[in-house]
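The structure appears below as structure tokens.
Apart from one protein chain that is not included, each protein chain of the complex appears where it belongs.
Showing subunit A:
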Amino acid sequence: MYAFELERPTTLADAIKALGGEEAQPLSGGQTLIPTLKQRLAMPSTLVSLTGIDELKGIKNEGGTLTIGGATCHADVAKDGSYPALSDLAGHIGDPHVRNRGTIGGSLANNDPSACYPAAALASGATIVTNNREIAADNYFTGLFETALDEGEIITAVKFPIPEKAAYVKFEQPASRFALVGVFVTKGANGVRVAVTGASEGGVFRWTEAEEALSSNFAPSALEGLSVPADGMIGDLHGTPEYRAHLVGVITKRAVMKAG
């Protein structure tokens, strides 16, 4: 790998300072960024490691809101269990080794169109907390690998209101375990929300027609006859746009069934 500077701050304040430098980039679990550096698809001159900062780690359940530190690994979220659908999602990301390193902040900052956490954040109406503001999930995901984060801005935590009912169903791309199509549904104080990952060229999105249908009848049968257009769906060697559009309907039904 090419040579870079590595900063290891132990406080958020020091991390922000280090990120103020030229071409500095945060490093969390490294499960996405380190392979990217090896391929030289990114070549920051300074990496600022976040995993030594205690204030970015941990999970708190207070008054029906689950707050997860940005540098909390998937395995810890999987173990927590206070938002069962979210723990279920975290426990099925990649493999055990990836879950021991990869973090929620890294996943949401990366916003891979096939990643799992973006669907949970959008469907739960979560709030992305950074070092200088709070961003509603509805305003956070701005496109393929694009987010509302500014340069040098760090996700310090994610706040999830715990819904009454929720489930995530992922149709796995069997080699990578990423979602070929993944659907997270919730029913709660925010009404019904349906977020789809893995399918669209624009990244994670809300399927509003399904939300409306499910609002009056939260059952798989409410989705009969509904479909998303194949236009704008991802087409690659794993599946055509038409196939993915079809899967969105099927997987949404399964998610509603699983949510009960």
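The rule is simple: contacts are C-beta pairs under 8 Å (C-beta built on N, C-alpha and C of every residue); 3 or more make two chains touch, one makes a residue touch a chain; residues count from 1.
Keep this in mind: contacts and distances are computed from a predicted model.
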(request) Assuming one chain is omitted from the figure, identify its UniProt name from "Carbon-monoxide dehydrogenase small subunit", "Electron transfer flavoprotein subunit beta", "FAD binding domain-containing protein" or "Signal recognition particle protein". (result) "Carbon-monoxide dehydrogenase small subunit"
(message) If I consider the whole complex, including the chain that's not displayed, which of A:Asp95, A:Glu134 or A:Glu209 touches that chain?
(response) A:Asp95
(request) Sort through A:Pro35, A:Gly64 or A:Gly191 and give me the one touching the missing partner chain. (result) A:Pro35
(message) Counting contacts across the full complex, list the positions on subunit A that touch the omitted chain.
(response) 1-6, 8, 27, 30-31, 34-35, 38, 47, 49, 51-52, 75, 94-98, 100-101, 176-177
